[in-house]
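My questions will all concern the structure given below.
Apart from one protein chain that is not included, each protein chain of the complex appears where it belongs.
Should a chain be cited, it is by its letter among A and B, assigned in written order, with residues numbered from 1 in that chain.
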Amino acid sequence: MFFVTYFHFSQESSGNPTVAVLIILTVLLTGFGVFDHIAQWAGAGTIIPVTGFANTIASAAIEHRSEGYVLGVGGNMFKLAGPVIVYGVFSAFVVSIVIIIFRALGVM
Amino acid sequence: MEKFLWAFLVGGAICVIGQLLLDGLKLTPAHTTCALVVTGAILGGLGLYDPLVKFAGAGATVPISSFGNSLVKGALKEFEATGPIGVLTGIFQITSAGISAAIIFGFMGALIFRPKG
Partner (left out) sequence: MLQGHQTWVFKSRPTIIASAAVGGPHEAQGPLAADFDLLHEDIWLGQDSFEKAEKKLQEQACETAIKKANMKKEDVQFLLAGDLINQTVPSSFAARTLGVPFLGLYGACSTSMEGLALASLLVDSKFAKNVLVCSSSHNAASEKQYRYPTEYGAQKPPTAQWTVTGSGAAMVTDHGEGPKVTTATIGRVIDMGLTDPFNMGAAMAPAAVDTIEAHFRDLKRDPSYYDVIATGDLGRVGHRIAGDLLKKHGMDIPEEIFTDCGILIYSKDQPVVLAGGSGCACAATTTFGHFLNRMRKGELKKILIIATGALLSPMSFQQKESIPSVAHAVSIEL
């Protein structure tokens, strides 16, 4: 919203800079060790928004740095964020196919 | 000003649903976020998520449920433009910014920080 009002982004394109800024902020808060303390109070309020997604990636990446940059950081980065992407993509695929079939049949 | 109020209320309501899944059904955070993503995809498919975005703006786009909606939207948009293969090529089209940003800044975070405990 802030971006629509003050930076004259269009309604459609405002999503991207909003998300990017929230992600950068989350990575910084995670790195400084503050995010987990905020989340202990806020619960789903920090897990459900895109901040939670960024925190799963950043915290796993930072945590496993001691196992090296390839297998540690690279291999563990999606340890927690993986399920969201897998379930998101698979369900989106199924939903899309169903809609396409319905459209072909002329239902929708 | 009214826009901000709705963004706050809708975003808050989605988080309250998440909190109920966490505490009420004792789901792990991973199960909760997955459930919301799948719900977002289904609502997106039914064409119910976009009206919510129009109404509540970032209140609907920032929660993870919007990720599911965007995946469906991207897949359908590319399907219309390029045919069946579009479902595969378009699925990440809209969400690319979020995923790329999380990977890039997450990696940079791992270069700079170490866990504080």
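What we mean here is this: a contact is a pair of C-beta atoms (placed from the backbone, for glycine too) under 8 Å apart; a residue touches a chain by one contact, two chains touch by 3 or more.
Small disclaimer: the values here were computed from a predicted structure and weren't measured.
Taking the complete complex into account, the chain left out of view touches A, B.
For subunit A, the residues touching the chain absent from view are 30-31, 33, 35-36, 38-40, 42-44, 46-47, 52, 55-56, 58-60, 62-64, 66, 79-80. Although one chain is hidden here, its contacts on subunit B can still be listed: residues 22, 26, 28-29, 114-117.
Methods note: only the chains that are shown with their structure count from here on.
Across the interface of their complex, subunit A is touched by residues 3-4, 7, 11-12, 14-19, 21-23, 29-30, 32-34, 36-38, 40-42, 44-45, 54, 57-58, 61-68, 71-72, 75-76, 79, 87, 91-92, 97-99, 101-103, 105-110, 112-117 of subunit B. Listed in rising order, the residues of subunit A touching subunit B in the complex are 1-2, 4-5, 11, 14-16, 18-20, 22-24, 27-28, 30-33, 43-45, 47-54, 57-59, 61-63, 65, 69, 73, 77, 80-81, 83-85, 87-89, 91-93, 95-100.
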